[in-house]
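One protein chain omitted, others in place.
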Amino acid sequence: MQDVVIRTLEKVQLREPILVEGLPGVGNVGKLAADYLREKLGAKPLATIHSKFFPPQVYVSEAGIVRLVSNDLAYWRAPAGAAHDVLVLGGDYQGISPEGQYELTERVLDYCAQLGVRQVFTLAGFAQGRVVEEPKVLGAATTPALVETMKKLGVVFSRNDPGGGLIGASGLFLGLGRLFGMEGVCLMGETSGYFVDPHSAGAVLKVLGKALKVEIDLTALEEKAKEVDRIAQRIHDAEQRGGEAGPGSSGTSREDLGYIG
Amino acid sequence: MQDVVIRTLEKVQLREPILVEGLPGVGNVGKLAADYLREKLGAKPLATIHSKFFPPQVYVSEAGIVRLVSNDLAYWRAPAGAAHDVLVLGGDYQGISPEGQYELTERVLDYCAQLGVRQVFTLAGFAQGRVVEEPKVLGAATTPALVETMKKLGVVFSRNDPGGGLIGASGLFLGLGRLFGMEGVCLMGETSGYFVDPHSAGAVLKVLGKALKVEIDLTALEEKAKEVDRIAQRIHDAEQRGGEAGPGSSGTSREDLGYIG
Amino acid sequence: MQDVVIRTLEKVQLREPILVEGLPGVGNVGKLAADYLREKLGAKPLATIHSKFFPPQVYVSEAGIVRLVSNDLAYWRAPAGAAHDVLVLGGDYQGISPEGQYELTERVLDYCAQLGVRQVFTLAGFAQGRVVEEPKVLGAATTPALVETMKKLGVVFSRNDPGGGLIGASGLFLGLGRLFGMEGVCLMGETSGYFVDPHSAGAVLKVLGKALKVEIDLTALEEKAKEVDRIAQRIHDAEQRGGEAGPGSSGTSREDLGYIG
Partner (left out) sequence: MQDVVIRTLEKVQLREPILVEGLPGVGNVGKLAADYLREKLGAKPLATIHSKFFPPQVYVSEAGIVRLVSNDLAYWRAPAGAAHDVLVLGGDYQGISPEGQYELTERVLDYCAQLGVRQVFTLAGFAQGRVVEEPKVLGAATTPALVETMKKLGVVFSRNDPGGGLIGASGLFLGLGRLFGMEGVCLMGETSGYFVDPHSAGAVLKVLGKALKVEIDLTALEEKAKEVDRIAQRIHDAEQRGGEAGPGSSGTSREDLGYIG
């Protein structure tokens, strides 16, 4: 079989579309953000990507229907007058080998180049190894001009982070994108690295919305973030009380623990 | 060499054949079922599949004859009047790398598509991590209609199982099969996951027989299942007695232990 | 680059040559036997095989000259009247991945088929996990007729060994050889599996010499075997005495230990 199989579901003409990539990774920040964007925009399915560089796996829906793991492109037509339509790339996995990462990224970029893509935003999490109350959005870009533009939108370009560079799709879409004449920005939401982090995804989307000049209603994502916070807090409290091990402290923890159970 | 080499042993015309896949996996349920089906049907060799995605290994028969590891297709002509002939895919190994899994599955599906296959049954075990007295057969399928059909044959479509999806040939033959316009069902016999499980293979074949409208005499398989049960019971008893370590208990265990020894 | 690069050093016409393969493996038996055969026959270099399936490595000679790791074919013209010339395949490594094993074996077989090879002997060690005083030579073959022929030369075809089949080049040259219409025999010298074993290589060559109707002077190999035996014995003795740890026992061990030191 072909190493990467891209099936086009609908033939479309798009206006200088911008590609937004968000695949599974640190805190699942990139995937959460891309999936949420796709849903809120009401983006439509454009193409499905299968590859031998993904695991040999199908998912089974609650109704018992199998679906081969994939990446997926969706498109959104911006309102009349806007300069750029948007393509969103999401999916179940990044390529599971280094070579697979290169092959997948290159094939998707080639496909997008034919659709007229000249600019790429990649979304990711940046693991801080500690709880992050107010996640900043760190950036990396392909040109000094883009760095300046993103700084004005509140993106932090740190001298030291990310020190070891970016590994995986979010970096590769920029690095290989340059070979296709595309410019791009990676937006990295700070996150602990221990939990799935919708809060960090929200911070990333706030910046992205400004950059794309698109209104994104973040209410549902913030609800999800609060829910994750509540669960994390409860686990934390329970562990604290477990450590104290006194009779009085256990009196107040029953409901909370029951909630988690 | 070609990545996958399929040697046709006999040129045949088949009536809308249904492919049944059963390769080594959890509890060896799929392989046991497919090999038993092949034998009971008296299916004839159709093609041998060699591949660099298998281990570089030959088996040696008791007579000293070497045989390169392979997968194998056999065919069975259904009686006149029946709508579908049957192809059985069995073998020594699944592909040993993710890429190998994809390549092998795609090549076999392509070969089968040329023989007119439009429907696939994949057979597998589902590890429950505990002893299963009466194994249910769990299912996953490519269409809602197939889900309904299989439910009527007693297949269980659980909301939560298999939660992480299916990994390996049994899932991939359905997932990639869809790209060939094939529909399909995966039948998963519950099993402990600790032993080879002919009992679970029997449960799977009961359902498959109904689906294919083929009578399969399961006597020999049930004999084999009882034999495995007896050995497992004896090991269990011996371990129990070993734990008690009393003079009285050892009196009744001698013959049993001798049997195993 | 090509996956496997075979450079022909001399163009030759050979009389129905027989291929003898011996590469590194258990006890290095196969490689020791093939290298010794090549030297004793005075076989001449025919072709050098480089491949990306070998490690990315060069060896450096005592004179400081680098040599890329390789496999090598040598040829020997049998005396007038003999039916078969001989090709010997030796080298530094087997392919280091399963796919590499298949690719290398297939390419070398293809090359040999063009030289007229119809019969293959593969040489290997069979690890018994215990010291073997008088190594038997176990066999596996591609046809019942060859099994019978080899039995007459003293080769043992055991019902149970090798139980798990043969893994690596010695099995693959037979298994893939069948796809080239070649028949073949694997000769496995029993060995402990703990040491390089020239004694076992000698046992294999005794059988091979009879099969090829070639006189092979084994004196030098037996000398080497005795030397290995002496070293192994001395290590064994030293360990024994170390365990006793008495003043008297140490008195007799000094020279021996000094010899090793």
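By written order: A, B and C. Residues from 1 in each chain.
Keep this in mind: a contact is a pair of C-beta atoms (placed from the backbone, for glycine too) under 8 Å apart; a residue touches a chain by one contact, two chains touch by 3 or more.
Everything quoted here is computed from the prediction, not taken from an experiment.
Asks: Omitted chain: which shown chains does it touch?
Replies: It touches the following shown chains in the full complex: A, C.
Asks: Thinking of the whole complex, not just what is shown, which of C:42, C:56 or C:79 touches the missing chain?
Replies: Once the missing chain is taken into account, the touching residue is C:56.
Asks: Which is it among A:19, A:166 or A:211 that touches the chain not included here?
Replies: Answer from the full complex: A:166 touches the omitted chain.
Asks: For chain C, enumerate the residues touching the unshown chain of the complex.
Replies: Where chain C meets the chain not shown: residues 1, 5, 7, 50-60, 62-69, 96.
Asks: Which chain A residues would touch the chain omitted from the figure, given the whole complex?
Replies: Against the left-out chain, chain A lists 95, 98-99, 101-103, 105-107, 139-144, 147, 157, 159, 162, 165-169, 171-172, 174-176, 178-179, 186.
In this text, only the chains that are shown with their structure count from here on.
Asks: Note down the smallest number of touching-chain steps it takes to go from chain A to chain C.
Replies: The least step count works out to 2.
Asks: Measuring from CA centroids, which chain ends up nearest the centre of the complete protein set?
Replies: B
Asks: Fitting the CA atoms of chain A to chain B, what rotation angle results, rounded to the nearest 5 degrees?
Replies: The superposition gives an angle of 90 degrees.
Asks: With chain centres defined as mean CA positions, report which chain is farthest from chain C.
Replies: In terms of C-alpha centroids, the chain at the greatest distance from chain C is A.
Asks: From the mean C-alpha coordinate of chain A to that of chain C, what's the distance rounded to whole Å?
Replies: The answer is 55 Å.
Asks: So how far apart, in whole Å, are chain B and chain C when each is placed at the average of its C-alpha atoms?
Replies: 39
Asks: Spell out, as numbers or ranges, the residues of chain C touching 2 or more other chains.
Replies: none
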